[in-house]
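Only one protein chain is missing; all other protein chains are in place.
A and B label the chains in the order they appear, each numbered from 1.
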Amino acid sequence: MTQEKVSLKLPRRWDSYKRKSHLRIKKIAQIIRAFRRQPRGVIGASIIAVIFVCALFSPWIAPFDPNEQDIANRFAGSSPEHLLGTDYIGRDILSRLIYGARVAAVVSIGSIGIAVLVGVPLGAVAAYNGGAVDYIVILIFDVIRSFPSVIMILVLAAIFGPSLLNIILILAFTSFPAYGRVARAQTLSVKEEEYIIGARSLGATTGRILLSHITPNILSPIIVLAGMDLAVMIMWESALSFLGLGVQPPTASWGIMLKQGYTYIETAPLMIIWPAIVLITTMLGCSLFAEALRVALNPMEREPDE
Amino acid sequence: MNERLLRVSDLTVEYSTRKGIGLALDNVNLDIREGEVLGLVGESGCGKTTLGLSIMKLLPRFGKIVKGEILLKGRNLLDLPERIMNKEIRGREIAMIIQDPMHALNPVFTIRTQITDVLRFHKDRRFDPHGKQVQLKSEAAKMLEEVGIADPAERLTDYPFQFSGGMIQRVMVAMAFSCNPSLLIADEPTTALDVTIEAQILELLKSLVKRNGASVLYISHDLGVISEISDRVAVMYAGNIVEYADTALLFENPQHPYTEALLRCLPGSEARGNRLGSIPGRVPELTERPKGCKFNPRCPYVMDICKERPPKLLEIASGHSVACFAREI
Partner (left out) sequence: MLKYFFKRGLGIIPTLLCVLLFLFSLIYLLPGDPASVMLGPRATPAMVAALNKSLGLDQPVYVRLWHYIWGILHGDLGESVWSGHSVSSLITSALPYTIVLTLSSMGLAAFLGIILGVLAAINAKTIVDHLVTVLSLIAVSIPDFVAACLLLLIFAVRFRFFPVIGGGAAGNIADQIRHLILPVIALALGWLGYIARLVRDTTLEVLDMDYIKVIRSFGAPRRYIAYKYALKNAIIPVVATIGLGVGKLLGGAVFVELIFNRPGIGKVITDAVFARDLPVVQGGVLIAALLFILANLVADLSYAYFDPRIRYE
């Protein structure tokens, strides 16, 4: 009996990628639909959109230059010209709020981005390799997490000096362990799945497995965490600026505006109320957005009334 | 022994789901006599669990009883307020055993706490305040021993996750019988267990039922178990009772097309080497039930009238009722 020659025609990489992209797009459309179905998602997304538009287009949206002083007109209440009034040296509060959105956006995106780029690979590799690498990485995570973040951030900010870049780096430093832990936990649970063993038996290298198989599975919780962190990072930026450890005046930042409002709390309550409202609303929007995202990404989430 | 214990009349239950409102139970009529075991058979989604829950008035939030009566010894349970249900009916007159033992007990309380708390719901009058706790503990240990759990006193301090599925079902059986109920609703108590354990639990149930003289509504999709344990059987399909007969009659001479088909699906009912029977089509979704007789899309004897009106459950012979136009003649 002669053996038939079996020629294995493996699909080219591009073909399989194209096929998978089709599925990926469908999946993304599903997620977007699940997101849109939730009122809080729409509200949250709208708020965030407004903030980002302000951040991107501040020079065109803001009625005044944020640093333009008008001492004669300081502590003014709202008027058609200065919709939200002026601060202690006559600067237009609305314009300063609009420019403040820039700082908030940059800090939040920057710090979360760096935290994810550092933490996720670290956690995934640690979990995948196990052993000593894992132990060391966990130790690093735990040590960083064992400090109350405020203290850590304060001390680091004090050491390295206040500046936009420094805040972004410090915030990324304090938050990357959280991402690392999530990535590690997810990798651990995925590592033992059968299809990984299957891929390995087919000769896939560690790198390829990490990239193509593990990464898509850990993406969801990471995205959810990042969403929730958005509000936190914006809060931190204002908190640090409030203390004087963040961006420095005259740059407009909501935190600085709050601090100045606090200083003049007896004279001009408006100086503190407007930034407070904007900050709270932004954080609210981010929380709603993150919640909706979490529900949309989790196929098992249902309203507990069915 | 022939006294009617429970009578369910025209019971109709609605479920509100994301896809709309559907009838989980559609004008269901049945009764259970004292001391008898009524088997309730049907596939998943036919409403048998809903029937059991309705009798206890423990429907989930999205369910509502919209019509009907449930008479227990002459009292309509649907008229009773929650307080009376808790005090006099649940865990007193009627007790229930559910399908999944692994989730039947609260994982953060010990077995002892859960048993004694249940005892306390109804029997606290029996013990004086002085020796209360001790009495309940020994009572609990006694209950565990009765159902065949080794080292009962030590096991009391364990948590549910330290018990196996079979052992938890024994505990549930003990708790159910602790108040000497007139009716036990057993909702697929052995479905989640291994076959050997299943046999043990069935034996345990049978002996306790006999000893206490309780009636049983035994819900299952396993025809073998039903035939072994029931005096009478009711067959359910998509919210209706389609056939209702003494066990022997049902299995020897099934009248409803669905029952026929079910029996044909049992391994062993076909000649060796032939294909296993199956029923074409599938069970309709709650919100997509067909008009008329719900089985009509899959029925080999379907007639025009079947698609217009639902058939009523009629007695065609002594002790044998069926809901089918084809048999009405």
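One rule holds for everything that comes next: a residue touches a chain if its C-beta (ideal position, glycine included) is under 8 Å from a C-beta of that chain, and two chains touch if they have at least 3 such contacts.
Bear in mind that the values here come from a model prediction, so they are computed numbers and not experimental data.
The hidden chain, counted over the whole complex, makes contact with A, B. From the options B:Ala95, B:Leu136 or B:Ala326, the residue with contact to the chain not on display is B:Ala95.
Taking the complete complex into account, B:His122 is the one of B:His122, B:Lys137, B:Arg264 or B:Arg289 that touches the chain left out.
When the missing chain is restored to the complex, the residue among A:Ile31, A:Ile109, A:Ala239 or A:Leu297 that touches it is A:Ala239. In the full complex, subunit A makes contact with the omitted chain through residues 139, 142-143, 146-151, 154-155, 158-160, 231, 235, 238-239, 242-243, 258, 261-262, 265-266, 269, 272-273, 276, 279-281, 283-284, 287-288, 304-305.
Interface residues of subunit B with the unshown chain, by the touch rule above, are 53, 56, 58, 60-61, 82-83, 85-87, 89-92, 95-96, 98, 100, 103-109, 114, 117-118, 121-122, 159, 161, 172, 175.
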